[in-house]
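Excluded from the complex is one protein chain; the other protein chains are retained at their positions.
Labels A, B and C are assigned to the chains in the order they are written; within every chain, residues are numbered from 1.
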Amino acid sequence: MQNNGHMGPCIFSARDVEIQFNLRGKTLTAVRKASLDLYEGETMAIVGESGSGKSVFTKSFIGMLDKNGKITGGQLLYQDQDLAQFKTEKEWLSIRGKKIAMVFQDPMTSLNPVRTIGEQITEVITWHFGTPHAQAKQEAIEILKKVGISDAETRYKQYPHEFSGGMRQRVVIATAIACRPQILICDEPTTALDVTVQAQILNLIRDLQREMKMTVVYITHDLGVVANVADWVSVMYAGQIVETGTAKEIFSSAVHPYTKALLQSMPQLGVKGHDLFSIQGTPPNLFKEIKGDAFAPRNPDAMEIDFEEEPPLFKVSDTHFAKTWLMHPYAREHREALEIRDAQEKEKQIPSAPFDYQNAEKLLQVQDLTVKFKLGDREFKAVDNVNFDIYKGETLSLVGESGSGKTTIGRAIMRIYNKVDGKIIFGGEKINGRIDKKKAKQLHMQMQMIFQDPMASLNERAKVDYIISEGLYNYHLFDNKEDRLKKVENIMNEVGLSSDFSSRFPHEFSGGQRQRIGIARSLVMNPDFVVADEPISALDVSIRAQVINLLNKMKRERGLTYLFIAHDLSVVRFISDRIAVIHKGRIVELAECEELFRHPLHPYTKALLSAVPYPDPEVEKNKVLLTYDPAMHNYESKPPIWTEILPGHFVLANEEELEGYRKEL
Amino acid sequence: MEKKMPELNPLKFRAKVFDQMLSEDTGYSNYSYWRSTIRTFFKNKAVVVLVALIVLIILMSFIYPMVSPVNPNKVALKRTMWNNRPSWEHLFGTDGLGRDIWTRAWYGVRNSFLLAFCIALSDVGIGMLVGAIWGYNKKLDPIMIEIYNVITNIPSTVYLVLLAYIMNTSYLTLFVSMASRGWIVEARFFRNRILSIRDNEYNMASRCLGTPMRRIATKNIIPHIISLIIMEAALCIPYSIGSEVFLGFVGIGLPVDAITLGNIVNQGRASFTLHPYQMLLPTIILCIITVAFYVIGNKFADASDPRNHV
Amino acid sequence: MKRLIALLLSLVMLLSVAAVPAMGEDLAAAAKAIKESKTYENTYNTYFSSSYASFNYYSTAYATVREIVANCIDGLVEPDIYGVYVPSLAESWEVNDDQTVWTFKIREGLKWIDHTGAETEYALTAEDFVDGIRYIADPKNDAYSLRVVRNMISGMYDYYWLLDDIDCELVTDKNREDVVASFDEMVGVKALDEYTVQYTLESSAPYFLSLIESSMLMLPVEYDYAMALGDDFAVDNEHMLYCGAYYVSEFERDKAITLSANPYYWDKANITLDTVEYQMIPDGTTSLEMFKRGMIDYTSVESEAYDSLQGTEYADKLLPTSHSFSTNYLWLDFDGENTEFKTFINNENFRKALLYSMDREVLAALREPVDPARILRNTINAEGAIYDSTGKDYTDYSPLKEIKETNYNQPELAREYMEKAIAELCDENGNIIGVEAGTVDYLPVCSFDIDGKLPVTICYVGTDDEEEIIMAQLFKAMMEESIGADYIDFQIQAFSGWTYGTVADPLNYDIYFDSLSTGYADPSGILTRLTTDGAENVGCYNVPEFDALIEKALAAETFEERLQYFAEAEAYLCGNGFVIPFISSLRGYYMSNSIPYTSPRTLYGNEKYKGTLVMAEPLTQEEFETLKAAYEIERDKALAGN
Partner (left out) sequence: MGKYILKRTLNSILTVMIVFVAVFMLLRLMPLSGYFPPEMIKETDEATRMTYLRNQGLLDHPIVQLGRFVKNLFQGDLGRSLTVYPKVPISTLLAEKIPVTAAFGLASMILGIVLGLSLGMLMVRFKDRWGDHLGTGYILMVRAIPSLIYLFFIQVWVSLWLNLPMVFDKDIPSSWILPVICLSLGSIAWYALWLRRFMVDEENKDYVKFAMVKGFSKKEVWKRHIFKNAIIPLVIYLPSDLLFIISGSLVIETLYVIPGTGGLLTTAIEKQDNNLVQVIVLMYAVLSVLGVFLGDLLIAAVDPRITLMEDN
């Protein structure tokens, strides 16, 4: 344990690295003098939002920059060579794979679809170490076993499309470690995976790192994951490392305003009824030269100096450094004042009263809804007789993994899928199947939908003005042009966008802003009921808080009712009144939000809760991971029934299991 | 590792009032799809030259016939006027009947280009409409695929000879027979493109808002495939001119006194070894047009792909 | 004074006559010298331009097939090198006094040979010639251009249509087999004994021998062999038998044909070539190129090519093609829907205007660039084709001679006639009397509007063959220049060759480009078809005077009287512009490695290779002239002799 808190020697150090791209004739400085030191056998997490330059920075370590980007300054010292000076491919080949390996985000496209996975691993071994094919094959099978792939011999000859997302990521990791690299860079390896699978992959990486004494660089935007896996954390913003330190220090005593803001805007830490702390605005435009502290324009408590001079790296402790003028002696009293204020606000926030269900009237009832899809000649049940009600003014969350049918339920309610079995009753009338035109028109105004991917849900070739007023055009909800423009302006201000953006095209906005346009488009029709299909899962942490606050504000002001579809339980806790957990097309448990967190009954709910990463290293370190295996219920003889075991707490179980649950309560 | 500390004014260490709009400024990148498509398109020097050439040739072929006194079909009775070498008086020389090839070439370019343009218009026009309808409702699929198979399997010569007989050789006949097959091929091409756009979320959003099909097509679908339409049209023109020349060779082409590049080239071919200039010069113009349109079509396709807007 | 001139004249005559024989001897010597000086090959390489359909010489419409069959199957008689008919398969023949019964004595001991050159068991007998007629008389065998033979041989007309009616179930009381069996009684052809065949004709036919030589239908066939093969008969060289100078030893469809000498041929001494190699060459430019590279022994030379060869080593190798009996003429529509043209064409002055409006030499120059006048022709029957018993050419008979010699290239005269015609047919401000505006429907060829006023709209229709298109445009230029574009509006329509049936028969035209050829040594071959209700009178003119003259000619006693009436009839037709012949359809020039005038002089049939001498290098013009002069002298001697 050296004096700077590191276990092993420093094996890689990036000093004031600057990377520039020329894009559409202008140069963009993606990384502005970032420095980072990697020590042997440790896991360094780099946290930052999209556009902060974290993946560009790490890609420069192995010379994988895009063809229009180049390192324009600084050094990359590794084994007393300066990688920044590498020009020819031959030089990089001595590093890539053997010394530094990398794993990418989307497992679906990382493997060559037309070659067996075994071949893709063996070729690495033979290429680097020249081992004969037979022996290399054995090694490959060993590695496959090590990454947790059952019966590796048969799976060796299979093709990538025959593996699930999680399995494929395990194969990618196996390929990366096949040549025993010294440093493994993981660029958001689990973002595209479901929560339960993500937990298993994180455990796998931790075990491998300990076993092979590798240095792992873990890039992510999810602080929960950081808490789970990282020893050291560096926070990156607008192309600079603004704060670095041990995981414990960063989570407990963060110093840089951006890091503090990131931590506070985590939904898991939110207090119900009050707005989440959210960082205003959007990341800075890297085309322009940035003066002073890049975060200053978005930091309400910024000081004047922050706008003029770029802060140097201050030492907070032996292992903790931060690049903010707050650490300067002059700023001491300003810093203490802020700390006191934050503490006071913390106590003030008392959670608001839970939603009272006694005298709320039912807005929407779903009675044994089943949706079937035809795939080839086989029929496949996406939703299997689901029952639930939504009360006026509440937010019901529907949580489940990908492919569980949650989106299908949302679309069935919005009549996008029209051939469904069972009944959907809205405001007392049946709305699925054939209904007359007038009723359909009315429905279109009363029910609206918000979509997941901000990039795909806006028409690239239409101006924002048309996008928002598309609904108005359809039903001529305006008297004349001025009236329409007025309506558009109001709704834009409500969602926090300046009205002079209305003549721009969608691709000129950031993810968060595009999502706000989507929301504006729905709410301009002032609906009663909104289906939000994973509105925040594609956004960065800070932007999520903004959208959640916006949705809550809309609910408060307009008395909306939400069906909130998500796959992350922790995020959902803050916003929802009741939560329904869905698995393979069937709702397994439905309960009031806090009740579900206190007494999860169904094994699947328990497994979900245990897999969700919590942004506190202590909690994460000693958390035990439960796995759910659907075979544990024997439903052949006694089919499960949807019973209300406690008032408002429903669970799908048969007689025998119900007995067990009652004992637990 | 402390950097030398510049002397600082303690006064600066006070909170500055927060400007919300400054935080929203994302740096308006005034990137518009069409402007950067055009910019990438014309960045390539060769394209600029070819476009200029094409515009020049087409303008000349439309203006020259109106302006020139020479009647392209005027036959010279004196044998000395037949098969003259290119001279100042006859820039391209005269053909087997003493007609001025220079004038005939320009009439030919105009007629060939008009014919090819109409065919391109009809192929792409009808093709897009049928493709849109076909792409939009799934139940049409089996029937349309059957129609596609049948039409493409019937040899085009059957149409040509039959139409040439029923409607006697004229521009209209050639147009109908050449356009009778092109549309279904274009329709399939557009159907595949529209299928990939149709299932995007923004189309689903429009449907949720109750936007009628008509406006979804005009506002959501067509703007995305405009660049494809232009590319297909540009590529269709050289193809049509090429098949017109082929028809001339096979003998089902246009009426005899119609002046098209195909006819001139075929008439020149008969006495090629003796008077190469008769075929060579119109061929050069023909090649310039077909090559130019082919390059423009391909380069436009590359330029209209957002990935290349870097 | 007159006596002096007469004296002088007779002196000149004497001298020329004297000189002629002198010249004659050394000419013959010179020709003989040329022939000795050359070394000769025994294979002749030539080419065909369109593919050979099949070898069935009875039913094929293709001229190209006649060329092959003429060398593989001999007829009863054939012309010698001077055109005099000499015995071929028939050793001798005699005819009764009114030339209606012809009896031929067949050469004995000949056998049919097959495609390998081996003798088959089938002997050549008189029965084979009878079977030839039996084969073509049956409608099922689709004999081609049967009309002439069917009307000539007695009883064949009724036999043919009886069988046809039976096939169409019009006649039900008789059955087919009995009628076929009754062939010998009904039809006038009989095998008197194993080696004599006798033809009885409907009417006297002094030209019967030329018909035998030119028409394929008179050739013999081995009936049992043909019937056994059924549809496969003469499909390719293996499914037929040969009795001529050569047989088809190799046949590669659309590519190459090889004729090998028949080892058992009765006139073996006269065969100079062992094999004749044909190969397919589609266009003139390629054949010229291959001749230059020495790969073929003959090539035709188009007029453009002629100019390009000047100054090259081939300039003196270009030989003028010999006579062609087919004449190109303009056919006029007297009863078409285009009322403007109809009123004018029925006016004699307008027809005369058309006659004089064309500069025919310019048209002829398309085919004969050097001496276009050579191929001009103002008469329907070709000169040098039909001779009377005194050797006088039919076209020299008095009224036709003047037509032959008139120079029709007089544009001013054409304009005068036009003005006369307009004076007769139009009122003063140019509307044609009795003609209203309307649309003329000549579909599928074309449809256009007429305004009933000058200029007269003329719709010229020709095939889309390149040369005819050029000719059409020349007509337009010439007529609009001579008669005047203010008086006539000349429109050109082209139709693809195959739809002839939809243009000529249904009168979908005003002026139509066509060609007629003298089939055999008698003007009746064409003229009888041009009468008012004749098969060839597609334009529906009515010419009673012409019909009367034809009647008189047919009823004439002596051959000379017959020719005289025919001459008057033809002069009437051409002089009054009912039909406008203008050039012979022969192709300008050719180059060849063979000595001319050594093979039988086939006027109507196709070139026979018997006796042809082929050298290694091309014949020069001057050698050709000497040989031609020498040959003509001998020929006149031979013709006068018989």
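Points worth noting:
By definition in this document, contacts are C-beta pairs under 8 Å (C-beta built on N, C-alpha and C of every residue); 3 or more make two chains touch, one makes a residue touch a chain.
Please read all numbers here as calculations on a predicted model, not as lab measurements.
By the touch rule given at the top, the unshown chain touches A, B, C in the complete complex. When the full complex is taken into account, the listed residue touching the unshown chain is A:Thr175, out of A:Thr29, A:Thr43, A:Thr175 or A:Asn459.
Residue in contact with the omitted chain (choice from A:Ser110, A:Ser234, A:Gln264 or A:Thr324): A:Ser110. Note on the undisplayed chain: of the listed residues A:Arg15, A:His128 or A:His507, the one touching it is A:His128.
For chain B, the residues touching the absent chain in the complete assembly are 146, 149-150, 152-155, 157-158, 161-162, 165-166, 238, 241-242, 245-246, 249-252, 265, 269, 272-273, 283, 286-287, 290-291, 293-295, 307.
Think of the hidden chain as still there; on chain C it touches residues 51, 53-54, 56, 59-63, 139-140, 142, 144-147, 164, 167-168, 231-232, 235-236, 252-255, 279-282, 286, 289-290, 463, 496-502, 504-505, 514, 535-536.
Residues 62, 64, 89-90, 93, 96-98, 101-102, 104, 106, 109-115, 123-124, 127-128, 159, 161, 172, 175-176, 179, 375-376 are the ones on chain A that touch the missing chain.
One rule holds in what follows: only the chains that are shown with their structure count from here on.
With centres set at the average Cα position, the gap from chain A to chain B is 46 Å. Between the CA-based centres of chain B and chain C the separation comes to 53 Å, rounded to the whole angstrom.
In chain A, no position touches at least two other chains.
Interface residues of chain B facing chain A in the complex, by the touch rule stated above, are 1-3, 5-6, 8, 10-16, 18-33, 36, 200-202, 204-212, 215, 219-220, 223-224, 309-310. Against chain C, the residues of chain B that register as touching in their complex are 73-77, 79, 83, 96-97, 164-169, 251-252, 255-257, 267, 270-275. Those residues of chain C whose C-beta lies close enough to touch chain B in the complex are 283, 285, 288-289, 302, 304-305, 307-308, 359, 362, 365, 369, 443-446, 464, 466, 469-470, 472-474, 476-478, 481, 492-496, 499.
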